[in-house]
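Note that one protein chain of the assembly has been removed; the remaining protein chains are unaltered in position.
Chain nomenclature is as follows: A and B, assigned in order of appearance, with residue numbering initiated at 1 for each chain independently.
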Amino acid sequence: MNLLLTVNGIVYEVEARPTARLLDVLRDQLGLTGTKEGCAEGECGACTVIVDGKAVDSCVMLAVQARGKEVLTVEGLAVSGELDLLQQKFVENGAVQCGYCTPGMLMSAKALLMANPLPSEQDIRIAIAGNLCRCTGYTTIVAAIRAASGQETAVMELPVDAEELAAEVTTDVETLVAVVGADTAALLITDEPGGKPRGEGGE
Amino acid sequence: MTQDLKYVGRSYPVHDVAQKVTGELIYGSDFRLPGMLYAKLLLSPIAHGMVKRIDASRAEALPGVVKVFSHLNAPMDPFCRARIHPGQDLSPHDETLFSEHVRFVGDRVAAVVAASQEVAAAAVALIDVEYEELPALLTPEEALARDDVPIHPGGNLAYEHQTEVGERPDLTNAVVVASSTSTPRTHHAALEPHVCIVQGHSTGGMTVWTTSQGVYAARTVIAELLKLEYHRVRVIKLPMGGSFGGKTEYILEPVTAFLAHATRRPVRLLFDREETMIATMCRPATATTIRTACTADGDLLDVEAATTLDAGGYASSTPDYSIHMCKKITKLYRVPHYDHRSRVVYTNTPVGGAARGWGAPEIMAATEIHMDRVAAALRMDPVELRLKNMVEPFDIDPVTGLSLGDARVRECLERGSVAFDWATRRARPAGRGRIRRGVGVACGAHKNGMFGAFPEASNMSLKMNEDGTFELNASLHEVGCGIVTTMKVIVAEVLGVHPDLIAAGEADTATTPFDYGTYGSRVTYVVGACARVTAEKLKTTLIAAAADLLKVPVERLYAKDGAVHIRDDGDRAIAYRDIARLSQMKSTPAISASTTYYAVSNPASYSVQFAEVEVDCATGLTAVTDFLAVGDVGQAINRGMVEAQFQGAVQMGIGYALYEHLDVDAAGRTGVDGFKNYHIVNAPDMPDVQVLLVEHEGDDGPFSAKSVGEIAVVPTAPAVVNAVNNALGTTLSDLPLIPERIVAALHSADEEAR
Partner (left out) sequence: MAAIDVTAPSTLSELIEALARATSRTRLLAGGTDLVRDIRQPGHQPDLLIDLSRLTELSYVRLDGEMLRVGATTTFTELQSDALIREHTPCLAQAAAQVGSVQIRNVATIAGNVANASPCADGATALTALGAEVSILDGAGHVTSRPLGDVLVGPGKTTLSHDQAIIEFSFAALGAEYRSAFAKIGSRTAVTVARLSMALVVRFDPVAAALTDVRVGFGAVGEAAFRDSELEQVLEGRPADEESARLFAAGCVAAVQRSIPGRYSLPYKQHAARGLAYDAWNALALCPPCEPAWD
């Protein structure tokens, strides 16, 4: 049957079997494999997406039930590569290990914060009670959600842009000339990628 | 800490965290190939019997079905799913791709290959099979009693082992205590079900994409079974949603490889949750009796133990598992005489095999529940009794003859007792009301790799790019606990550059060097040590290249913070990237290093854990209200992730103690088929786990690091069980402590009181 679905702000027209679950359409037809399948019975929450502002298990919802509704999946959280605050806090708090529960956790947490911007720890634990995790013991996940609501601080070293790091350990010209001689140094100075000028005291 | 460390010991997210939080990462179950076919297995609905007839004609007539396979048209050479070396014969080769003799509910009977998952599922339901049922032997006792019903040709006793060390001292006047503990068959419950995708090439070779903990052994098993040269079987490890040992052995790989090879097409086999629960592998059920003799002061004189391990329908790794169960107690306690017999018994139940801790959680549950009984018999505090008998650093393990290394378990127990306020909490009355509170402690020991069993080694190479970045080429198998990050941090520490300047990929038999994979608590200790040595070797090459450029002898150079510095020259320095670029043009075309690192030791890792529980006498439900995990990890490489290993392990261990079990009914069917009735601990029931790391130098791991992922779960369950027994005054020792068992224990305690 023919369905119109709005997913992450895009309207898709899909041809789906009547018994196709929302999860099947997202993963198999729209290629949105961020939403995971862990149990197919609405128990583990790996398939959690947000439909009209509410977290649902997309493994026990038929695609037809989402007709005309707004579906938000994990792929819709970051905008142009800019992570959503919640995603950022999951990174910073080490809330991700194998990561298979992560998309569902993020969507349950997102729905919680949309309805309750300042949840208590108990609110958070209830909101993710239907999201199972076998790696973390939930400690870091709860901390990440608290952090996203402004209640906790990060604990991890953040990934740093490699180019910035490389630039940090660039030899300055004066030293370079001194240690390898002007001729050899010249080879390097003309060889800068993108013609980037080499600073005097490093960058 | 005396080590001056810049990157080691800080906290980092897993290497692919950005792809994970955006949903971008392609896991095994997300992986697709153009033209991919879909396989579905027909699993035995009966626990024991012979397939008398298979009629696949209705299934093959269904549009979209490519072919149906069974024992009638597949190779029937026996294989072992747990093999890691070509010639290994520890475990019997007792299973085939498809079974004519079905040995448990879930055994592979047939497979459909079809154009879609739906058609494959519909076709499986159309295969007509006639079985002749045999008596289902569902417990080791039943199986051993029925010689007349051999589950395998050699009989139902699959394996026996005995460890005996020391001389039995004079036991006159000794206090003798005996106990029996049983641990349940459990599901690993990695959130991603099992999956394998194989492209059968027209040339007869194949590429296998799998969510495995060891690609080289997958290759060995597949190539031997299908009689292919090893280099024609390429196995690539895909990102995986957890494993916990469940994806260590080769279950989906051989059958998927066969289906793809037979059809010369890409084929995917993806299990659902129920199939993953019953038809892959479980943590094996065990039963252990322990009899100890000690002096009135609590000094252990003699430990005699007997363990029966329920292998299920096939042996898999359980023989080795049973040996290892006889190798743990002496890593924890000094025992003058230790005699431990184990036996592995086939039953018509789901297959048992590798699981996080490899026998240690099972035997330590029995040991540590027993130690509380001994303490009770002696009216001694459980901590005091353990301290009296604990091993000391650099003790020789009498079973293996190897040093335990800088074993700091005593320090773990002492510091943990203080941090947990053990004495005060233990002295507090449990209460006489509906809610009873108790505290418990348990210790655990595990290992660091496989040194002692065979040449334990790792291989890798590291190259430097011309922009000052590095690439590590190693057969890494990330299971989710940050192995790739661990390697990056180790290399970063050696080279003095930020870990983000180092890239490391995962295993691919075609491109990455031989390594066993992620198991045996070997990754940080052995693979990590290899990374350290490899990085040091590269650093030497880098300094030599710098010496060449600078015309300065290497003795005057040292590497620090991404640059090579000249001593006694105003500390002038040249950046790594400039060395790389210049030397490529001037002298050294490539700066790289390769290493084979051989492990030289196998110390023990330790954890001591403290639990506080509240038991509701009305419902029999137990709440774990506080938890402290102390770990002797040598040195945390990635601190946040090491702590998280303990936090996650406690989730698994509480489930082991209180909820999780895959029992079978009279027909051999598991009562559970999904997470609706197999409960793992969810967020509202998890305590906030406190973690205390005991860090020290003294072992051979990278920067003195030791293993953590497995040891973290070893003492959890007995700590919880001991706390429940403390709360209720009971001697419960059959895990898990489900409400029925607690209520029954309360009733029998009532009756005794009358």
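Methods note: a residue touches a chain if its C-beta (ideal position, glycine included) is under 8 Å from a C-beta of that chain, and two chains touch if they have at least 3 such contacts.
Everything numeric in this text was worked out from a predicted model, so none of it was measured.
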{"item": "Residue of B:L5, B:A178, B:A618 or B:A667 touching the missing chain in the full complex", "value": "B:A618"}
{"item": "Residue among A:V14, A:V64, A:L85 or A:V177 that touches the chain left out of view", "value": "A:V64"}
{"item": "Hidden partner interface residues of chain B, rising order", "value": "118, 121-122, 125, 432-434, 616-621, 623, 659, 676-677, 679, 681-682, 684-685, 738-740, 743-744, 746-747, 753"}
{"item": "On chain A, residues whose C-beta touches the chain left out of the figure", "value": "1, 17-19, 21, 40-43, 45, 48, 54-57, 59-62, 64-65, 67, 108, 111-112, 126-127, 129-131"}
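The rule is short, and it goes like this: only the chains that are shown with their structure count from here on.
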{"item": "Of chain B, residues touching chain A in the complex", "value": "10-14, 16-18, 20-27, 29-30, 118, 188-193, 239-244, 272-273, 467-469, 479-482, 497-498, 500-501, 549-550, 561-563, 566, 572-578, 581-582, 585-586, 640-641, 644, 646-652, 674-676, 680, 682-684, 686, 688-689"}
{"item": "Residue ranges of chain A touching chain B (in the complex, touch as defined)", "value": "17, 27, 32-41, 43-44, 46, 73-75, 77-78, 83, 87, 90-92, 94, 96-103, 106, 122, 124-126, 128-142, 155-157, 159-162, 165-166, 168-171, 175-176, 178-180, 184, 187-188, 191, 193"}
